[in-house]
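Every protein chain except one is present and positioned as in the full complex.
Up next is subunit A:
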């Protein structure tokens, strides 16, 4: 052994420490800014007599993973639908990137940089994985119908560019083997992954995930968790997610907001939320 390797003892320890958070998925090591990307202020949402949300306020900071949890019917999906403009709050305001828009439609939200996935997979079943993810790029396409019809010139160049982006995503999500497979034939876990791919193709600033692990087995959940962390780290995407698996929520997220019967009952780091009596009561029930 040459003397050149003598230094390696000390270096090994230093490396261990930095590697542990990245491998273990503890969010502490990730750099966070305090800049608010999206804020929800006193939002209420009613359908006729039913109040889905009552006076909810919280914010999402740039670069964080924010979880929204709560028992069934707590209004989590309604909240997500408000954020991406599918519902309009009856009261309150939503500010995204410093701009408050009174009535935002989903396509405006999408153009503004908000992408989402759905609780029940919403893909084009007959189309291939590749084509499904390509649809995520449609908002970014600039050439007109004429050029797209003639299939040469600017439209082709543009498509090559988009295809390159899509291939990056396919590589990122490790779904090369199903590139040409119609998504209807894929198992559920993979469909979820394709849906995430389509959302990523929009290169969003804020990614909304509605129960990304629903119906998955342990291994699929672990894979999906890895992808969510990687998206957050590699692309710096801010993520808001709804999830029922508490283990996943507590491991992945930086901050958690808890809803019950349309009201916010807690907000804070996973540890704070876990210790909150109102949250414990909401999940375990209290004698009335």
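Operating definition for what follows: contacts are C-beta pairs under 8 Å (C-beta built on N, C-alpha and C of every residue); 3 or more make two chains touch, one makes a residue touch a chain; residues count from 1.
Throughout what follows, contacts and distances are computed from a predicted model.
Among "Succinyl-CoA--3-ketoacid-CoA transferase", "Long-chain-fatty-acid--CoA ligase", "Pyridoxal 5'-phosphate synthase subunit PdxS" or "Cytochrome b", find the name that the UniProt record gives to the complex chain excluded from display.
For the chain missing from the view, the UniProt record says "Long-chain-fatty-acid--CoA ligase".
Which one touches the absent chain: A:155, A:170 or A:257?
Final answer for the missing-chain contact: A:170.
For the chain left out of this view, which of A:35, A:161, A:230 or A:281 touches it?
Missing-chain contact among the listed residues: A:230.
Could you please point out the subunit A residues that touch the chain left off the display?
With respect to the unshown chain, the touching residues of subunit A are 1-2, 4-5, 7-9, 11-16, 18-19, 22-23, 29-30, 163-164, 167-168, 170-172, 174, 176-177, 179, 230, 233-234.
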